Every structure is written in C-alpha cells, then in structure tokens.
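Can you read through this structure? Questions will come right after.
In this view, the complex is presented without one of its protein chains, the others remaining in place.
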Amino acid sequence: MSANGKKVDVLIVGAGAYGLSCAWWMARKRTGASIMVVDQGEFASGASGRNGAGFRMQWGLEMNIRLCQESIRFFENAAEELDYPRGIDLKQDGYLVLAHSEKAYANLRTAVATQQGLGVPSEMLDADECVKMVPALGRNRLVGGSYCARDGSASPFLWLDALLKACRREKVDVRYGTRVHGIRKNGAGFSAMLNEDEIEAYRVLLCVDWAAPELLASLGVELPVVSLPKEAIVTVPCEPKVRPILISLEHHISVNQVNRGSIIFVVSRAREGSEVRSTPDFLAFAAPRVIDLLPGVADVPVLRTWGGVSSLTPDMQPILGQTEVEGLYVAVSSYRGFMTSPAVGRMMAALILDDDTNDPILSKLGPRRFQTGDLISEPLLNQA
Amino acid sequence: MPARWIVVVGAGPAGMAAAIEAHKRGCRVTVLDEAPLPGGQIYRQSAAAAKPREFAEPGEIARKKRLLEEFAQARPIDYRAGVAVYAVFGNREVHVAQGERTEVLCPDAVVLATGVRENAIPFPGWTTPGVMYAGGAQAILKSQGVLPGRRIVVAGCGPLPMVVAAQMLRAGGTVEALAILSPMSRMLRRLTGLWRGREILLEGLRYLQTIRGAGVTRLPRHVVTHAIGGRRLEAVVLSRIGRDGKPVRGTERELACDLLALNYGFTANSELAAMAGAQLKFERTGGGWVPAADRFGRTSAEGIFVAGDCAGLRGALVAEAEGRIVGAAAAGAADLEHELREALWRRSNHQAFQAAVRATFDLPPALWSIVTDDTIVCRCENVKFAEIRQAFQSGHVTPNAVKRNARPGMGWCAGRTCLRAIGELSEFCTGAAQAETMTARPMARPVSFAALSNQTRAAS
Partner (left out) sequence: MADTVQFMFNDTPIVARAGQSVAAALIAAGERCLRIDEAGNPKGALCGIGVCWECRCIVNGVSNTRACMTHVAPGMVVRRQVGV
C-alpha cells in the first residue's frame, strides 16, 4: 500500500521496543492522533530482538531504579495490559550482580542502600553465598554481589509481538521494510522520504538508537550517540545451572538461562562499528572469559552466536526528549531499551501528545544536557 | 614461495576430486570431513572390520572404488576424519573442532563440498522412531550392514526411493509398498538428457527389475499422511493424491510396517558458504537456497569456492567432474578452459541428465496440506504447525521472522531439518515467493566452551 502524500500526526522511525512502546502508549490515549511506525528491517530484526532479555531494578541512581521499577511492574502485567494471553515468558528468578574487586563491592553496597530506600527488595551477598546460589560460578577474584529476587527476564520477541499486535488493534500503521531516506522541515511539521513515498508528519520521533545522528544531520541537529557492537552466545538446552541472571561488571558478560534450558551469554568488548555479523575471533575471545566466570559450563556446547548493535551515549544514559527542532523528538536507549521500554513509552507519549514537560526523569534525560554539561553518573554501569 | 594452501570441506565425490586436482597442481591440501572414512554419502564406506555386502549396482561400486583409490594415492594430503567445521568466515578462516580442541585454518582458498541433506514433508507421527529418511536408512544398510527394518514402506519422489527399495529387497527386507509421488515418466520429456545419462538409467532399470521381481505393491501418486506407533513404528497411512495435489478422501490405506523410508528431495548444505558471505539463489528442485557460483565454482565471497551437490543438486557423476574443475580453479590453474576441457565436457554431459532427474522432484504445492496443525515441524524445539501458521498470520513470513517468533530452527540441528519446510510452508500459506532464507551464523555444529578456548591457529 503506497503512503505517498499521506499525512500523519506522529511518525515514529524504528519499530523496536522503544518505537512500538511509544506508539502503543500514544494510541491508547485515544486522542484521535494518527500514528505511523516505520522500520527498515523486518520484525524484531534490530537491537530489541538481539539483546540479553534481562531486566533489573539494581541500579545506582534513583532515576534508573524508578524507570525500571515502573517497567517491571508493566512486564508483570503485560499479558493483561496488552491483551496477550500467551504472556511474554516472564521469568523472575532473580538477578545477581557480581563484584570481582573490593571497590566494585563497595559500589554495590552503596547502590543497594539506595535501592532499598526506594522499596527494591535487593540484598548483599558474600562470595560464599553467591557460589551457593550458583554452584557453577568460579571463585577467581570473586568478592560478592548484590541480588534482587524480583529482577529477571522476558522474551524480547514476545514482548515486541505483544506490542505490535496491540498497536495494530489500536490502528497504528506499522510498516516493516520501510526505510527513511531523509527528513526535512515542512511548515509546522516535517516531510519524510519513505522508500519511494513522501509523507507529511506533524511530529517525528526517532527510535533508531545509534542510527539517529545520521537522520538528524540533515536537520542540523547533532546528537552524541555511537554504536556499540556486542555479540551473544547461546548454548544447547541443559539442566538448570544458572538460576538468577548473572552480570559481571569485570568480565563484561551477562548470563541468562532461559526457560528452555539454553544459556545466553552477552559479551562486550571494545570495538567499533555497526556490523551485526559474528566476528571470526569472537568465540576465542569469549570462551576463556566465560569459563573464568563460570567454570561449571565449560563442557556445555555452544549452539549459536549472533551479533547486535546497541547505542552508547557519553554518559551511558538514555537520551529522551525534544531536540532543538520543535516537534522533533528522540528516544535513544543507550543499551537498555528492552528493560526500560514500558516506562519510556508512557513518558514519551505524555511528552509528545500532552506536551507534559514536568516529568522529573525526562527533564534530566533530555538531549540538551550535552550542551549544558549536566551529564549523569550511574555507578552500576556495565557494558554487557 | 610456499605452496598455495587449499582447504576442502567434505570428502564426498566433489571434495575428493577437488583435493586430488589441487594436489596434482602442487598445492598443500587439507581435507576436513565429519565421517570416519572418505566417500561422503553416496560413496560411503563401512568402518566395520568385516565389510558388509554391497547392494548397489556394479557400475556405481566401480566408480566408488576408482575415486577412493585415486584419493588414497594422492599423497601427501592432510586428510582429517571425524572433525566438525563449525564456521567459515569471509576472510577464509575455517574453524574446525576435533574432540576437546579447536583449530583455525587460514588457507589461500576454501573449497566447500558439503553435499546435500534429505527433505521431508512433515505429517502427524513423523517423529515416531522407525520413520527415517530413505538415504539415512540406506546409510545404515550400506555402511553398517544392518537392515534397518523388516517390513518396509518406501515413499517420496525422485529416484532415491526406488534405489533404496531395491537395495532393501536385495538385503533380504520385505518392501510392503513403494509410493512415488511424481511419475518417473516426467523424465521422458527430456530425451537428450536421458540418452546422455543412459549408463545411470540402465542401473535404474535394474533396480526397477528387482522391485518388479519381488512383486512389490507400487502406489504411484500416493503420499504418507500419518505414522502410527509409540516407541516404534507400527503402521503408516497412505492416500492417493488428486489432481489438485491434495490427498483424496476415501483413498486412505493403512499398512503395517516397522520402517518408513522417506525422501522428498534434497536441500543443499549451503550454510557454510552463506556464513562466509556467498550470495545464495533459490532453486526449488535443485536444493533450495544454493550459493551462486560461476562455472569454476567461484562464489561472490573472495577465495570461497563451491563444488558438487552443495551448489545445487547434481548427482555423484557431475559432482566428481565439478570437483576436478573447482579444485584446479582453486589451485590457481592458468588456462582453465583448455586444461579442464575434458572435465567441463563430462560435467555438461551429465548435467543434461540431471536436469531430467530434477523434473521428478517437482511436487504439487497443495501437498503441503498434509501438514496438520498439531504436526511437529521443528523436531528440536517441538514447534507445531499451528504456532508457525499463527506467526504467518501475524505477518512473520520469512524464516528469520518465524524463527524469532515461534522458535523453529533454534535447536540442536540449527534448522537443517525444518528450515526447508518453513520456507515451503510460508509460500504455500501466504502465496508469496520465498525472498530469503534463514541467516547462517556460527555454529554449524555445536562445540563446547572448553574446546573453543583450547584453540590453535594455522596460517599458510
């Protein structure tokens, strides 16, 4: 179906977790606004379909803790909220953040105090308690960790499918295989070139993560976002070895054994580019690190590897808000789009459709912070 | 200057011939193969101390013997049996696992001669032990000397079911029925091809004589729609196919058996070529998604060559001729047209016959209606057709999208058993031609973390 000459109230570029969640929250307001979501790939083909599937409330900053508290409450009720009876394979078997140095352990202790103050049921564990919880763990340099039983994982594919179906029920026009070649200002709104068609949009929201700077350049907007390639490994299904999700800040590895029994490892290493193919030297890089972290999985066969790309901002925090061009918005996840998408969708919908600029979290995460220098410092950062 | 290093993956007719020709031209040659002995599927050898009897035609046995001897005499070739190539990258790195260690080979050229695997159309009960691919059942007989069933039903299309039925009879089995979907008479439309393949055709006629002589019930235009049994197969249900390609109600017949040998054609093992970045093209009766290659086996990925069935179904004779051509090309032979005139002529000669054979793999699309909602399509992940159909209905029609949505292809076999069916079912259900196949990623075979961290590298 051609879109040429079509006019929409909101054009969302990117049908990942942020794009679809923003679209659904906007549509459910039933304001009559027409919403179109376009994605150059197919369903779940971007970073939202290639991540480690975990979510956690264990952050160091109140802002991040609250974002995830709200999102996890939504995940818990997603089947009902999105009328998706199959559910999203929610698994709340806990999340263990590991520290392999005294300094990292002290950081965790401070963060847990903040979390507990906000009602997060997290706690500190020493090395023995960690190994008792996950016998496959190695003791090399392990000092301890923090643990929260309500953190966990869900299926990103089912989450996206639930959002997609809910969007389509609300008459959101979601189009895959549709590339945006350029956006320009047109009167009070914008014109966007989609494949062969030109459409008009009153407001535009970019949910394309690391690809945002390229689209913004033609509008004279600069955004400090770069791509961060990551690679993941999935093993054959095996007996339960890793009940909680694990993350090691030192190894840059996150570990999630899904319901099926397969163990997913997301491994980061410093490298540039936006190549989503597996790299030749990745397995030799990752395998010894995986064994150092979890000697108990050494004999488990690897079934598949895949590459993904997430976004990285200077302070490693999301960029959410209106750019200096009126009506042009961005939502850049900085590698946690999946786990924050429910709350971010709600906040962006309120910002764009209700012009609600009073949200305390959004006001900190706007793109202007890079000009004013109000960068954010999150102590529990990881790159995995 | 050190000798040019060629790594050949697969030791069937194409791989052996490629290795022989590269070796002849002074190259250093490494051959990697998963089986314990060279030969591939068609020239499979037995590892048994006492060699089992051969049930193939003398012509095929002679061709096998000659090529195996030539391969054995080509020394030195670094031939490695029982190894698994789990990845090939565009930079010509070949990653291979052997036991608890892995090695990365960085040769000057890679020849992929990885052959084909068999196809099935899934139906209720096809996971019952005793339902096998026809070639798989044949492998048990050929290399193990074990008759894989006593009461056997053979079904499918193309020439393999006939060959397998005859060999099972010669080994003392009882063939309860031979159900062929597409008439072999389709080959008659290509008389030139038949003339050029007369040697193979005569072997086929002798297999047919065996079947006639045994008085086997032949059920043309019949398809197996159900398999019945628990821990062992007890019976199958066959139905006649109507003009519309669907089973005709009222024509069901139940046959008691303990082995169902099935072959609905072949799929090229093109995953390693795709992983290395070679472009693929779709050939429905020739192996599905196959690497696009020029007449010397060069793919779109630099230094990555393909030969034999993995580049599209060709049969053993074409595969051997092509292996010689591609092996010489990978070795960097200067005047290929002249030097390879004989092999090029032989290949084109046999190819005409193969074109006639391919016509017998052309199945009516409506045959896919035998896949019921509760039929398991992905055997590794137990994904039933209903879930796949729902994914199609939600707009997830490509194999990648269906995989993300319903998990088929995410299990142990990495999609090699169900991928073809997913593509065909997508086409049957949505009416849209298949635009792409599942993205090929490491691992082509599962390998443990321990083996992956115990890795060495070898460069040329």
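In order of appearance the chains are A and B, and numbering begins at 1 in each one.
In this text, a residue touches a chain if its C-beta (ideal position, glycine included) is under 8 Å from a C-beta of that chain, and two chains touch if they have at least 3 such contacts.
Note that the structure is a prediction, hence the values are computed from the model and not measured.
Engineer: In the complete assembly, which of B:38, B:130 or B:247 touches the absent chain?
Structural biologist: B:130
Engineer: Out of B:76, B:230, B:250 or B:431, which residue would touch the omitted chain in the full complex?
Structural biologist: B:230
Engineer: Among B:148, B:247 or B:308, exactly one should touch the missing chain; which is it?
Structural biologist: B:148
Engineer: One chain is left out of this view; which of B:380, B:401 or B:425 touches it in the full complex?
Structural biologist: Touching the chain that is not displayed is residue B:380.
Engineer: Extract the touching residues of subunit B with respect to the undisplayed chain.
Structural biologist: For subunit B, the residues touching the absent chain are 34-36, 41, 46-50, 117-118, 127-133, 135-140, 143-148, 230-233, 376, 379-380, 382, 411-413, 416-417.
Engineer: Quickly run down the residues of subunit A that touch the omitted chain.
Structural biologist: 236-239, 261, 301
Simple rule for what comes next: only the chains that are shown with their structure count from here on.
Engineer: Using mean C-alpha positions as chain centres, tell me how far subunit A is from subunit B in Å, no decimals.
Structural biologist: From the centre of subunit A to the centre of subunit B is 41 Å.
Engineer: Which residues of subunit A touch subunit B in the complex?
Structural biologist: Touching subunit B from subunit A are residues 42-45, 49, 157, 161, 164-165, 176, 234, 236-237, 260, 262, 277-278, 280, 283-284, 286-288, 290-291, 297-306.
Engineer: Looking at the complex, which residues from subunit B come into contact with subunit A?
Structural biologist: 87, 89, 91, 93, 95, 104, 381, 394-396, 398, 400-401, 404-405, 407, 410-412, 414, 441-443, 446-450, 452-453, 455
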